[in-house]
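Notes follow the structure.
Every protein chain except one is present and positioned as in the full complex.
Residue numbering begins at 1 within each chain, and the chains themselves are lettered A, B, C, D, E, F and G in the order written.
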Amino acid sequence: MIAIVMGSASDYEVMAESTQVLDEFGVFYEVMVTSAHRSPARTLQFVRSVERKGIRAVIVGAGGAAHLAGVVAAHTVIPVIGVPIDSSSLKGLDSLLSTVQMPSGVPVATVAIGKAGAVNAAILAVEILALNDKALARKLREYRKGLAKKVERSDSTLKEARKRPEIRKGS
Amino acid sequence: MIAIVMGSASDYEVMAESTQVLDEFGVFYEVMVTSAHRSPARTLQFVRSVERKGIRAVIVGAGGAAHLAGVVAAHTVIPVIGVPIDSSSLKGLDSLLSTVQMPSGVPVATVAIGKAGAVNAAILAVEILALNDKALARKLREYRKGLAKKVERSDSTLKEARKRPEIRKGS
Amino acid sequence: MIAIVMGSASDYEVMAESTQVLDEFGVFYEVMVTSAHRSPARTLQFVRSVERKGIRAVIVGAGGAAHLAGVVAAHTVIPVIGVPIDSSSLKGLDSLLSTVQMPSGVPVATVAIGKAGAVNAAILAVEILALNDKALARKLREYRKGLAKKVERSDSTLKEARKRPEIRKGS
Amino acid sequence: MIAIVMGSASDYEVMAESTQVLDEFGVFYEVMVTSAHRSPARTLQFVRSVERKGIRAVIVGAGGAAHLAGVVAAHTVIPVIGVPIDSSSLKGLDSLLSTVQMPSGVPVATVAIGKAGAVNAAILAVEILALNDKALARKLREYRKGLAKKVERSDSTLKEARKRPEIRKGS
Amino acid sequence: MIAIVMGSASDYEVMAESTQVLDEFGVFYEVMVTSAHRSPARTLQFVRSVERKGIRAVIVGAGGAAHLAGVVAAHTVIPVIGVPIDSSSLKGLDSLLSTVQMPSGVPVATVAIGKAGAVNAAILAVEILALNDKALARKLREYRKGLAKKVERSDSTLKEARKRPEIRKGS
Amino acid sequence: MIAIVMGSASDYEVMAESTQVLDEFGVFYEVMVTSAHRSPARTLQFVRSVERKGIRAVIVGAGGAAHLAGVVAAHTVIPVIGVPIDSSSLKGLDSLLSTVQMPSGVPVATVAIGKAGAVNAAILAVEILALNDKALARKLREYRKGLAKKVERSDSTLKEARKRPEIRKGS
Amino acid sequence: MIAIVMGSASDYEVMAESTQVLDEFGVFYEVMVTSAHRSPARTLQFVRSVERKGIRAVIVGAGGAAHLAGVVAAHTVIPVIGVPIDSSSLKGLDSLLSTVQMPSGVPVATVAIGKAGAVNAAILAVEILALNDKALARKLREYRKGLAKKVERSDSTLKEARKRPEIRKGS
Partner (left out) sequence: MIAIVMGSASDYEVMAESTQVLDEFGVFYEVMVTSAHRSPARTLQFVRSVERKGIRAVIVGAGGAAHLAGVVAAHTVIPVIGVPIDSSSLKGLDSLLSTVQMPSGVPVATVAIGKAGAVNAAILAVEILALNDKALARKLREYRKGLAKKVERSDSTLKEARKRPEIRKGS
């Protein structure tokens, strides 16, 4: 069981990537909107329930002064994965630094800014679960092979397309 | 009554500037070390006591993924003033962005990185108190005049010094 | 009484957020366009009138080399709140640094870049007024509860929406 | 079993923090110096042995164009934790971005730049192991309590010290 | 013979610029999509074939944590030219630093971010080949003269256009 | 006589602002497209003609690795004014640093990135000419008054508009 | 007559470079310490005297939220030259952006951060004066020749030194 938490419903556009990866791997999860700053009581209530519910990793998406992952990490000893969301004018640099620069003792496993990060947060959660689930580990290896195949296919497609002059020009 | 809170005792080297300004203005304050991430329960206990104790502004110093000011701001409606502390290799850019980029609805009044910020956090707190304390407002105006006089004096000193050739060369 | 000052009429798109918050809280304010650099005499005239008019906080929005908040702060001892506006190609990093990095002795209470900052500048002003106005303090607590409820509602809406497959995909 | 890998022996000054945390938790680990760019064959040989050896998380420290964590992540489906090391003139911004901005499908769990990151990489590894090791989970909770107690103690020490005037001045 | 490698088919929009320059100079090349992280085996297979195939320079385009050029450089002693691609929210700063900040001993010849870089990567490859190919060197000098002429022509066009008032206004 | 030089005809969209200001002040100028890197001979020819032609300031607009202003400055002792143009993915940060960070002995008077900079480059040139041209100095003072009046007018317009509710909301 | 103004006496370490250049060229100047924020009245008094005193360019050094050059520029139509001083933890990036990003209509001629900038501010001032002073123009050309000769001499010295093995190693 994984939890996917985000600071605002508008972050779902990015965090839906995490849900799709977990769906693909058949991993259960719950989705929650709660804000470190605007609904702190609700956030606390959530973080206190995390271990009791048997959640094994929390994926947290947040933008700006992105404190939500840190708040969750401060209250639990299960892995917390932070997805910096590019929702301010600083293009996610603020979210990245607010998420990754945690003080000694309380880690947040930070992934890339935006959608690539939301995908990778879910993969990382699956990697953690797969340490004790051989079937899941096998699926992960299949997924990786799938990535490699997709690269191969896009290589073939490009080579094919380059035979047509208008594609050759790259636009 | 003002509270001065910092995430780590090592931040006191910077935050002592706030205490000195408040001492100078005769404003009472308490000093506290508590971490958003390493002592979250203690931090919550503190933020819940703030309004009851009659604290009228909280000055918060923190470095790195500086969440402490935001945590305090999330739990109280009195003004929270954030001092970004330059304690990581990114020279306070991380602390600044983590402190200032708060989401809509929960402000942190952010001042400059480091010692100038710690001084200014205290001045800002005094400015807030002075809105309802004419004696304090008068002291603030005196303080400002003092700043201007110090500039004038340093101007005279420099002009005097420039008459001696070794100073003239600037080193 | 609050003043909302901005360097250019085009900043009103952002600063209107401040006016709406103050309207919501029933706090009186005046709105003014004046530039630190293009209308310095007018700006001085304004800053000199601030204390006489009984203004208790000045909210200042400015972009680029955003000096307006600093100019106001240099001439008054009431709290000055700076909103960095993202109007140059550097995406507000210039406005943020020009607003927040004030020298020791003359603070500007800086909030987030752009609209979130304009909302928060007004909330901060209300927080300052509420220190001596219990009704306003009560409204602030209601406002905060409203923020938390909005988060809850957006959580419910998202959970509801996720039952429909096209939303589940996040776009 | 954890592996701690670093791109250069000079990174050990930082990465020793990871070894100390694992020693403290009684978690076995191996330490290895291998470079993504200067010893690629050796790096490959290592990454291919990871799963066979039963390693359950790889902690990777690297500076500059920090590719080592990404290379390890590309060849294994166990969690890879990246510690950006501040060894170039850009103060770790290069290492952070090179480590965290991984493409969709291949995550690196990135922690803070430098020593705080090296500590947190080890804590994160312990958190992952603790999901299936109750004794370790208990130790993690004790460790967290220890962090909180250390904060409390440093608070007391500061309050005590502030009674002496020379400390009060912050230097 | 030049190889043009890119981490994703979507990079072709940028890297097509390299192919057009090489076409213009009549230099043979192969185009390949392979990812350092998603298809590492394929990437290794490619880099091991480079010298055997008689490839004399490898042009590599990649975005985000752009490791592909470094991986190629780690396995060969022929010149590797890196084109940082602006495909993340950080606008290519991440790709630039990941590509250029290589450790001592394993260079990547890095060019500008995006299309200008893709053009220049190809020109640089031609410059390298031209060291031992007088016809190519002559073509390069012609190309440079062409650049200068294009500048002159655009100068004339602008001067001509400025005689019409609507152009004079610059939009 | 002023010269306005730009590295590429596409920079004219920005640099037209300089021409309009000079037109407004009745100052003669020539416009030229020449590139430091693509037409170096032409650029040299131009810079060598500058003093002979009686040009009294050169305004230079360039983007990316913006060397053109520096090249002009290296060959003449009349004032060179640099306008960093935002034409790369780094949003003008590269152009700004390439223009302003000149070595000791060879200044480039750098103004803001983009159109505001192009306006200001022309104003700066007029200010320099006005030191020995009282009529021009009078016009500059009128221009400044005009700026202040425009601020006042936009203030009135905003105040008027705010009486209508749809404007009040800022969009 | 040139004025050299700085925001704090501690800036003199940098700004002494400007005085030395002007001494070298035999150009008269006055030196003044005055702060935009801490002594605004004094600053205004100064800027209002500038034109009356016959000052022909004002060189302004300031750090942090460096508004002083902008304040001077707002009140006069003679050229204002800004030297960003590296006195905060952000290494002068804040001073540079605060100085250079002036709004349309009010230019500050910005030079490099720190000592190179202080030298260049003075050279720029001399260049402006030299437009109407042939003797000064001649001196400037001599100065430039001197720079070139110094480069030549340092080239010879290096070549000589490289004959000794310990220098050859670069330390």
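Basically, a residue touches a chain if its C-beta (ideal position, glycine included) is under 8 Å from a C-beta of that chain, and two chains touch if they have at least 3 such contacts.
The shown structure was predicted, so the numbers you read here are calculated from the model rather than taken from an experiment.
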{"item": "Interface partners of the hidden chain - shown chains only, full complex considered", "value": "D, E, F, G"}
{"item": "Selected residue (touches chain absent from view) among F:17, F:94, F:127 or F:155", "value": "F:94"}
{"item": "Option touching the unshown chain, where E:8, E:101 or E:154 are the choices", "value": "E:101"}
{"item": "Residue among E:13, E:127 or E:152 touching the omitted chain", "value": "E:127"}
{"item": "For chain G, residues in touch with the removed chain", "value": "86, 91-93, 112-114, 116, 144, 147-148, 150-152, 154-155, 157-159, 162, 168-171"}
{"item": "Touching residues on chain D - with respect to the absent chain", "value": "8-9, 12-17, 19-20, 31-35, 38-42, 64-65, 88-91"}
{"item": "Residue numbers in chain E that touch the chain omitted from display", "value": "56, 77-79, 81, 96, 100-113, 115-116, 119-121, 123-124, 127-128, 130-132, 137, 140-141, 143-144, 147"}
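One rule holds in what follows: only the chains that are shown with their structure count from here on.
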{"item": "Copy-to-copy rotation for chain B and chain G - C-alpha atoms, rounded to a multiple of 5°", "value": "90"}
{"item": "Set of chain B residues in contact with two or more other chains", "value": "8, 35, 38, 40, 64-65, 88, 90-91, 93, 100-103, 105-106, 108, 112-113, 116, 144, 147"}
{"item": "Graph class of chain-chain contacts, one of line, ring, star, complete, other", "value": "other"}
{"item": "In contact (per the touch rule at the top): chain pairs", "value": "A-B, A-C, A-D, A-E, B-C, B-D, B-G, C-F, C-G, D-E, E-F, F-G"}
